[in-house]
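Only a single protein chain was left out; the remaining protein chains are all shown in position.
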Amino acid sequence: MSIGSPDSTVGVEDHPASAEPVREASVAHGKSPTRIAIDRLRKDKLAMTCAGIVLFFILIAVFAPLLTKIEGGDISTFHTDLVDEYGFPTIGINADHWFGVEPKTGRDNFARWVYGAQPSLIVAFVATLFGTVVGVVMGLLAGFLGGWVDRLISWVIDFVLSLPYLLFAIALVPIVESMRGGSFNLTPDEQASTRFYVLIFVLSFFGWAGLARIIRGEVLSLREREFVLAAKAIGVPTRQVLFKELLPNLVAPIVISASLALPAYVTAEAGLSFLGVGLIEPKPSWGQTIATATNWFKADPLYLWLPVLGITVLVLALALLGDAVRDAFDPKTRR
Amino acid sequence: MLYFVARRLVSALSVVLVTLIVTFALFFVAPTDPAASICGERNCTTQRYNEIRENLHLDRPKVQQFAEYTAGIFAGRTFETAGVVQECKAPCLGFSFKSDRPVTELLKTRLPVTISLVAGYAVLVLTIGVFVGSMAAKRRGTTGDRVLMSSTLVLSSVPYYIVALMISLYLTILYPILPRGGYTPISDNPAKWFAGLLTPWLVIGVYNCTQYARYSRGSMVETLSEDYIRTARAKGLSDRVVTYKHALRSGLIPVITIFGLDIAGSLAGAIFTERIFDLPGLGNLVLESLQNYDLPVIMGTVLVASVILVAMNFLVDIAYSIIDPRVRLS
Partner (left out) sequence: MQWKRITAVAATVMLAVAACGSPSSNSNSGGNTGDAGTAQVKATDPTLKGPAPEIEGAKKGGTVTVLSDVTPDTFDPTNTYFVDGMQISKLMYRSLTQYKLDDKTGKPILVPDLAEDLGTRSADGLTWTFKLKQGIKYNDGSPVKAADYAYAIKRSFATELYDAGPTYQKQFFKDGDKYHGPYESGDNYSGVETPDESTLIIHLAKKFDDLPYYAAFPVFTPIPKAKDTQKNYEQKPMTTGPYQVASYQQGSELKLTKNPNWDPNTDPVRHQYPDGWDFKFSQDLLKVQRQVLASSGPDANTLNYTDLDSSLVPEVKDQSQIIKGQQPCTYLWGLDTRKIPLEVRQLVAQAYPFETWRKVAGLTPDSAIPASTILPPAVPGYEKYELPGLNGTGKGADDPAVAQEIKGKLKDLGKENFELSWYYSNDDKIANQVNQLRTQVYTAAGFKVKAIGVSKAKIRTLRNDTKAPVNIGQGPSGWCSDWPSGASWFPVLFKSDAVDLSNSVGMLQDKTLDAEIDRIAALSPDEQLKEWPKLDKNLLENYLPAVPLYYSASAYPVGKNIGHAINDVTQGMPEFTSIYLKQP
């Protein structure tokens, strides 16, 4: 007697021992690993909260102009009447200035905070994305292919890591400015946007090398494993081995690196701003605010902790989300 | 094996050389003004300024300048200024524009400080970071794991300068709970050397252990679910032996990698630590040389940094093959 198609129930009564388990018609055959992961994530309350937080920050950055309008402040008006002769704000949080005002200049902190999220987040995300993608690809190629590919890529990594990145950043700005017509012919806005792109480039340029080395190291270890050897033996094309076999096992270091990179890029932006190669006025950014606020941390704590809190919460959310993603994708971890 | 080492050596030298060339070129492309820094801000008349600029001899052909510089590293150089002959024995890294001290002397006095700082830091960050990461890995998914990871992450989101400054002020100066930062050469007084470095070690160690904790947690989570770990457990080995003796080994690969990069970067990176804890190390030198556009010192620090970086990466590669015998280096 034929068993029939899996969805049929014919024959179950006749051959109970060898019968296929009863399945409902609406259920799919099997879930793809991605589906399983996403379902798991959806059930994880913490992960969902973190995703929500990240979305919240993105929305703040996107809707900065609207939010500032609601508050009634703006990023560039100097309110020095609200600041005493030593630069201390004479007011704290009030109805006009939801986060108070900046020392010395008296500019509105709330406006500068929401607007400041934009460049900081964009720079950090883009640099992280670029650095991660390039770093992973390079690391994979170097670790897996070995031979002259490895030697070449390792050489480039060593070179990139040896270069004094501060000097490089300082040097790059006028080069790009001159390509755009020279610093005399650029308006302050154009100069600011030039620096924006240069900064992203510099951070990405120096950021991928570290991750590439980490990935390379892991790949060196992984490529001798049985499942890789098996795949090679079967004749799976290299590209598939790299991206389908190795990459899933590298999710952990990738996620960790990205989550560590993000706050590091924001602070790097701060440091570079101080040395005059980061983002410049009048465009506000969390990094610049942090750079100035570190001097005032005792006298005007709010000024410092607001952007720091912004970064911390964002990064924490990203990191925990990343960990949850990693755990969700890993078939071996059962919770 | 010998062939491997030789090849790496050649590669390392070429990295260093190309880095030096690029740094040199960048200096002249970038808007730099070493004469202004020497002339100062007060009453720097144009005459003085122009004279200083001429004395720096930066207008000579760049290729010639670089060639002389590189030759000097191997064979020594003599500088002649205003009738005075200054001998610069090999390896000659030139004289600082700003202070006229030989660059080698500057590096020699500061290197031991930075090495002391980095050595202690390395010990501390490996032990704390890996320990925390392993603990979190064992408890993965639980609140304990989340708390451990979050706390280290929160700490490292606060700007380092603030953390260092506050600890220095509140724990060493205002309330002397920890010993004050400061450097005494180990040959002079080992006890004082240790005491002066303890607080900075703790501060950077704890602050930077986040990345170590996270990486070791990440790879330990993977490793702990491997079959061979299950076997070890089935054999009846204690939890501690399983975690630290068996799982840790392969879990260490990414940790070793970042350790190598970290140490190489610590050379020039510990600027705040040095300024706040009164350690006259290399970090300060790097910063000041950039702010003063002091080309010889910049080149000197880049040279040292580059050499240490390639050396560390080489050692890390060797370490890979020791830790994980399956790894084959090409």
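Per-chain residue numbering starts at 1, and chain names A and B are given in the order in which the chains are listed.
What we mean here is this: contacts are C-beta pairs under 8 Å (C-beta built on N, C-alpha and C of every residue); 3 or more make two chains touch, one makes a residue touch a chain.
In this text, all values refer to a predicted model and were calculated from it rather than measured experimentally.
Q: Given the contact definition stated above, which residue among B:P31, B:P190 or B:P325 touches the chain not shown here?
A: B:P31
Q: Can you tell me which of B:E41, B:D59 or B:D227 touches the chain that was removed from the display?
A: The missing chain is touched by B:E41.
Q: Among B:C92, B:V158 or B:L287, choose the residue that contacts the chain missing from this document, as touch is defined above.
A: Of all options in B:C92, B:V158 or B:L287, contact with the hidden chain holds for B:L287.
Q: From the listed residues A:T68, A:T294 or A:T312, report the one that touches the chain absent from this view.
A: Spelled out, the listed residue whose C-beta touches the missing chain is A:T294.
Q: Contact with the hidden chain only, please: which subunit B residues?
A: Residues 30-33, 36-49, 51-52, 55, 81-84, 86, 95, 98-101, 106, 109, 159-161, 165, 168-169, 173-174, 176, 204, 208, 211, 258, 261-262, 264-266, 268-272, 275-276, 278, 280, 284-285, 287-288, 290-291, 293 of subunit B touch the chain absent from view.
Q: Touching the absent chain: which residues on subunit A qualify?
A: 76, 78, 80, 83, 85-88, 103-106, 161, 165-166, 173-174, 183-184, 188, 191, 206-207, 210, 260-261, 264, 267-268, 270-277, 280-282, 288, 291-292, 294-296, 298-300
Please note the rule applied: only the chains that are shown with their structure count from here on.
Q: If you average the Cα atoms of subunit A and of subunit B to get two centres, how far apart are those centres in Å?
A: Each chain reduced to its C-alpha mean, subunit A and subunit B end up 25 Å apart.
Q: Please give the residue numbers of subunit B that touch subunit A in the complex, ascending.
A: Residues 7, 11-12, 14-16, 18-19, 22-23, 26-27, 29-32, 140-141, 146, 149-150, 153-154, 156-162, 210-211, 214-215, 218-219, 221-222, 225, 250, 253-254, 256-258, 260-261, 264-265, 268, 286, 290-291, 298, 301-302, 305-306, 309-310, 313, 316, 320, 324, 326-330 of subunit B touch subunit A in their complex.
Q: What part of subunit A is in contact with subunit B in the complex they form?
A: Touch residues, subunit A against subunit B: 46, 146-147, 150-151, 154-155, 157-159, 161-164, 166-168, 170-171, 174-175, 210, 213-214, 217-218, 220-221, 224-225, 249, 252-253, 255-256, 259-260, 263, 267, 270, 275, 290, 294, 297, 304, 308, 311-312, 315-316, 319-320, 323, 326-327, 330, 332-333, 335.
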